[in-house]
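A single protein chain has been omitted from the complex, and every remaining protein chain is retained in its original position.
Right after this comes chain A.
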């Protein structure tokens, strides 16, 4: 295996891609350090899949220089393919083959010796809790199982760099957590991960670096903490039965903003239990009765609103 002297697994400069008049990527730079998790965060239609497809040699960029695993992607795509594994947004399994046959197909295409291949396949099926369903068609699998099979197939070739395009979208919370644990294990073993997601929470939990993609451009990039500093924190919204309560509470929380029509008060805060307890204690001390209370944590919408001035979810096109 070639080593990348710079410690850089993926480097892209000035990526551009248009479909017809639509500029999907409009000059995107991406740098991913070896052995780290990089997350491309963006709403539906932002161009995440397009970026993954370009970086994983599936489609060609209109412009831009790309190096993956130390190889120039345009000049030597086959060398790039030897270093990467891709688990796309859409299931990439053969629905006519059983789970195990899909895995063995990967073993053959990775030219693993027969015995080693079988052993590796069996171990991966076991580790991904697919051993019992191995002889069944993936058509009969649950969403979470299919994602796990998809990822297990990617791992047969033991890639150094893995692309995961929205690996948890549409999964139930338990499956999502299982997927997160698997991803963390992979990075612990030294694999580089390029992850796309629509969920801030996911990027927050997993990624070393996060880039926010909007309108074909990276509008912010940094560690999770760096990004959060850009986001107005969460808030607690208090609703009162009458104006007097609102008046009194407004004096208790100096940084808050009031809306007399709806009788609500918005108190900035990060939405943690500790903060909430503090708010309630202050209300108690001032003897104000609250009619209703909602807690709002910062989410992708907030990041988007803060960074781009528009909401993430207004872009409703192609919600699949």
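One rule holds for everything that comes next: contacts are C-beta pairs under 8 Å (C-beta built on N, C-alpha and C of every residue); 3 or more make two chains touch, one makes a residue touch a chain; residues count from 1.
Keep in mind that, in the parts below, contacts and distances are computed from a predicted model.
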Among "Transport permease protein", "Sarcosine oxidase subunit delta", "Acetolactate synthase" or "Chromosome partitioning protein ParB", UniProt-listed name of the chain not shown: "Transport permease protein"
Touch criterion as defined above, residue of A:94, A:116, A:172 or A:260 at the omitted chain: A:94
Interface with the unshown chain - residue positions in chain A: 56-60, 78-79, 81-82, 84, 86, 88, 90-97, 101-102, 105, 108-111, 153, 157
